[in-house]
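Coming up: chain A.
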Amino acid sequence: MIDLPFFLVASLVLAVGLFAVGLFGLMLRRGILFQIIALEIMLTGPALAFVAAGAHHGDPGGQGMFVFVLVLAASEVALGLALYLRLGRLADVADSDSVRTLRH
Partner candidate 1 sequence: MMALGPLIALGLGALAAMLLAPKAPPAAARWAAGLGMAAAAALALTRFGLPAGMAAPILADDELARFGTLLASLSGLAALVYLRPAPPAKEGPALIALAALGGALLSGAVHAAPLFIGLELVTLSLIALFVLPLTRPALEAGYKLLIMGGAGAAALLMGLALAYAATGVLDFAGWMPGPGLRGNPVMILAAGFLLAGLAFKFALVPFHMWAPDAFEGAPAAAAAFAGAASKAVVAIALVRLTAVGLPEPVWSGGLALLGAASILLGNFLALRQESLTRMLGYSSVAHSGYIAVILASGLAAPEAVPFYLLAYAPALLAALCVAAHLGADPGIEDLRGLAWERPLAGGVLTLALISLAGLPAVGGFIAKIYLFVAILSAGAWLSVAAAVIGSALGLYYYLRFVVMLFRRIPPGQDAPLYPVHAPAPPVRTAALPVPDTAVLAAAGLLLLATGLYPGPFAEALSVLTP
Partner candidate 2 sequence: MALTALIVLPLLGGVAALLAPRLGRDAERWLSIGLLAVALIALVVAWTGAPPEDAPGEQWLAMVRYQYAPALGLQFLLAMDGLSAALVAVSLVLGIISVIVSWNIRKDSGLFHACLLWTVAASNGVFLSMDLLFFAFFWELMLVPSFLLISIWGHGDREAVALKFLVFNAVAGLGLLAGVFWMAATAPEITFDAFVFAEMGIPPVAQVWLLLGFALAFLTKLPAPPLHAWLPDAHTMAPTAGSILLAGLLLKTGAYGLFRFPGMLFPDGFHVLAPFGLALGAFGTIYGAVLACGQTDAKRLVAYTSVAHMSIVLMGLAGGVHFAMMGAGVEMIAHAFSASALFLLIGALYDRVGTRDLRELGGLMQTSPRFAAAFAVFFSAALAMPGTANFLGEALVITGMFQVNWVLAAIALVSLVISVVYATRLLKRIIFGVPSRACVTQDLDWAELGPIVVLATGTLLFGLLPQLLLVVLEPAVDAALAPLARP
C-alpha cells in the first residue's frame, strides 16, 4: 500500500460512502422524487472526492471538476423534475414500481 494521508483516505471513504448511500436510496425508495434526490446524493460523493484530491495535490483541477459536477447535478434535477411533473399526469409517481409498461 502506498501511504496516503489520513485526511485524504477519510475523505475518499466518505465520498464512496455518500455514493453508496445514494445508490441504496435509489434502490429502496419508491417515490420518483426521492429517487431523484438519491441521485443528487450519489453525485455529491465524487464531488467531495474531487475537492479532497485537489486539496491533497494542490491542484485547482479538482475544484474545476467540482463545479462541473454541480452543473450536472443542477441540470439533472431540472430535467428530472420536468419529467416528474409530466409523468405525474400519466402514472402514479409515488410508486415507481408501477411505471413498468416497458418490460421483458
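Everything that follows uses one rule, which is that a residue touches a chain if its C-beta (ideal position, glycine included) is under 8 Å from a C-beta of that chain, and two chains touch if they have at least 3 such contacts; residues count from 1.
Keep in mind how these were chosen: all candidates are chains of the complex that A comes from, given by their letters.
None of these values were measured; they are calculated from a predicted model.
K.L.:
Counting any copy, say which of 1 or 2 touches chain A in this complex.
P.N.:
In this complex, among candidates 1 or 2, chain A touches 1.
K.L.:
Where on chain A does candidate 1 make contact in their complex?
P.N.:
Contact set of chain A toward candidate 1: 1-2, 4, 8, 12, 15-16, 19, 22-23, 26, 32, 35-36, 39, 42-43, 45-47, 49-50, 52-54, 56-57, 59, 61-62, 64-65, 68-69, 72, 75-76, 79-80, 83, 86-87, 90-91, 96, 99-103.
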